[in-house]
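Every protein chain but one is kept in place in this view of the complex.
Take a look at subunit A:
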Amino acid sequence: MAVLAAPAVARGQAVAPPQRVASLDYAIAQTLIEIGRPPIALAGADGWDKWCVEPALPAGLVNLGTAREINLEILQQLKPDLILSTPYLERIKPKLERIARVETLPVHATGSSPWPHLVEATRRLGDLLGARDEAEAFLARTDATLAGYRDRVAPFRDRPVLPVFFQTARTAWVFGRNSLYNDGLVRLGLVNGWPRQPNAWGFSQVGLEALAEAREARLIAFEPVPADALALLRDSPIWQAVGFAEPGRTIRLAPTLAFGSLPVLTRFGRLLAEAADRA
């Protein structure tokens, strides 16, 4: 039988899709879980509940250590049959290839909108894992879910939106064009209010006073927001003039992953819709 099976393997036919998949990236892992092919191991799994939250990780998943130093010994002992990586880890690809087949999916840091890359990556993951239908269903589900939030976020359509992650009380990352959040805003019928051209990752690192460049905008502050930053936003005469201190002009949202994949957008949409319901 083995002799007969060998040519089939060589032609890439009738091969069972990989069952034991290791993901070295949060964005890929999110998609894997959504298309029903969860990974058995993930880099940085310990930080998932703090920075990523959704979807929930499967039970029994093994943590592979930090994304920058994947624990190769543990990865090898898990005997994966497919490793999913990003261009960010190109450096260790030769080592990973000694353990199992490696597929690299470029999504972020392309200097362009992540959405088309994410859709393509989702389809590719579906093909790789024999889950083409599940991938298409997930894409359709994402579109439908986001469309469903369009009406609910209508109260926020009166002004542009400014997605901000505070680093310190006085500096922040502002997500502009090319960011995942921007893709979400577009699909929710909202407008991003950040005028600057961001870096390849889609954000600008600025002192907070620069936020005044988007003075009409509604500020979306992703948790965790440093306590002293909020006090400053409330008390600073600049923010009082800009209006970020007024009720409803600053919205705090639970953590979402800036460099994640499509589930981030549905989560972002839902959090925004819930905030709009409360407003």
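Heads up, the rule we're going with is that a contact is a pair of C-beta atoms (placed from the backbone, for glycine too) under 8 Å apart; a residue touches a chain by one contact, two chains touch by 3 or more; residues count from 1.
Going forward, contacts and distances are computed from a predicted model.
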| item | value |
| --- | --- |
| Listed names "non-specific serine/threonine protein kinase", "NADH-quinone oxidoreductase subunit G", "Fe3+-hydroxamate ABC transporter permease FhuB" or "Phenylacetate-CoA oxygenase subunit PaaI", matching UniProt entry of the absent chain | "Fe3+-hydroxamate ABC transporter permease FhuB" |
| Chain not shown: contacting residue from A:D49, A:E120 or A:D228 | A:D228 |
| Chain not shown: contacting residue from A:P17, A:G36, A:G65 or A:P155 | A:G65 |
| Residues of subunit A (touch criterion as defined above) contacting the omitted chain | 41, 47, 50-51, 62-66, 68-69, 71-74, 76-78, 88, 90-92, 94-95, 98, 109, 166-168, 170-171, 173, 196-197, 199, 201, 203-209, 212, 215, 226-228, 232, 235-239, 241-242 |
